[in-house]
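The block that comes next holds chain A.
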Amino acid sequence: MTVALAPHRPNVARQSLVLSRRAVLSIVRQPQVVLPSLFFPLFFAALNAAAFDRITAAQPDFAAQYPSFLDFLLPATVLQGVLFGSTQAGTEMANDIEMGFFDRLLASPVSRTSILVGRLAGGAALGAAQAVFFAVVLVLFGAQVTGIGPVLVLVVCSSLLAVGIGGFGVVLGIRTGSAEAVQGAFPLIFVLMFTSSAFFPRELMTGWYGTVATYNPISWILEALRELLTLGWSTTEAVVAVATSAGIAALAIVVALRALRRRLVLAA
Partner candidate 1 sequence: MTPIIVAEGLERRFGDLVAVDGVDLSIDAGEVFGFLGPNGAGKSTTVRMLTTLLKPTAGHARVAGYDVVRQAGEVRRAIGVALQDAAIDPLMTGSELVHLQAVLHGIPAKVADQRGKELLERVGLTAAADRRVGTYSGGMRRRLDLALSLVHEPEVLFLDEPTTGLDPMSRMALWEEVRFLNRERGTTVLLTTQYLEEADQLAGRIAIIDHGRIVKKGEPRALKAEVGSPTLMVEVDGDPLAAAEVLATFGDERPSEHRALAIGLTGGAQQLTAVVRALDEAGVVVRHMELNAPTLDDVFAEATGRRLEGAADGSEQGAVEAAPA
Partner candidate 2 sequence: MTAATSPRVDLGGRRTGAGSVVAQLLVRNLRGIARMPSAFIPTLVMPVFFVVTFAGAFGFAGRAFGNGNALSWYAPMAVIQGASFSGMTIGLSTARDFETGFFDRFLLAPVSRLTLLGGALGAAVVRTLATTTVVLVAAAIGGVAVPGGVVGVAVLYLSAIGIGIIGALWGLGLVYRAQSTRVGPLIQVGIFLAIFLSTAQVPISAMSGWLPGVARMNPMTNVLRMSRSGFVPDQLDPPAGFGVSWAEMWPGLVALGLGTLVLGAFALRGMRRLSP
């Protein structure tokens, strides 16, 4: 005698949780991803502080706001960490596709949203952890922060950016099904960061470089974060930082969902 199973609606929240857990565990179990994403940004911060502290300190306006170049670098360090860690989402997506796990998911009543949420949750969690970690370490080395509020904004933005970058990585993973292609896109994000005021003070930029940096949304986020961290709480700046980050995350999610749906149509 067989027991009839009552049909049940897919519980998006629960599915998302399960898939998120899988993604987070996967990241935690891969120290070769986590450790470089924690180590290298710190290394760069130390290196660049030692290299550029004196040159920038010679500029009185800059020196007034940033007693140490580390103060300037904290948000950029977090951004670097996020960058290192969030290509993982796309790579894992590509791997899932290659290994058929993805098709199994599609054939099951798992909602498409939870597939995406699950994938990105890992990166978001790592992003938040990184922000806290870097803030603590850099403060230990002499950076100054103006309070907990700004640090919280930093953590939130970090997670949102992880979702954003991870999301675009996932799109690549879905479209190409190849982990190599996703990693090949890494330099592009690198370019995006360098054409912003992430690593260099925009006030001091010369020529067209400054113009490009002004229009780069990454600049808006990082400058807002720097204001919060060095000058104190300002609701305007907090809103700018969070809204822009959220905007990037939202855009990434929309594009990713669309790519997911397209793939379903192809697979059908």
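Selection criteria: all candidates are chains of the complex that A comes from, given by their letters.
One rule holds in what follows: a contact is a pair of C-beta atoms (placed from the backbone, for glycine too) under 8 Å apart; a residue touches a chain by one contact, two chains touch by 3 or more; residues count from 1.
Model, not experiment: these values are computed from the prediction.
Chemist: Can you tell which one of 1 or 2 makes contact with chain A in this complex?
Modeler: 2
Chemist: For the complex, which residues does chain A have touching candidate 2?
Modeler: 47-56, 58-59, 184, 187, 191, 194-195, 199-201, 204-210
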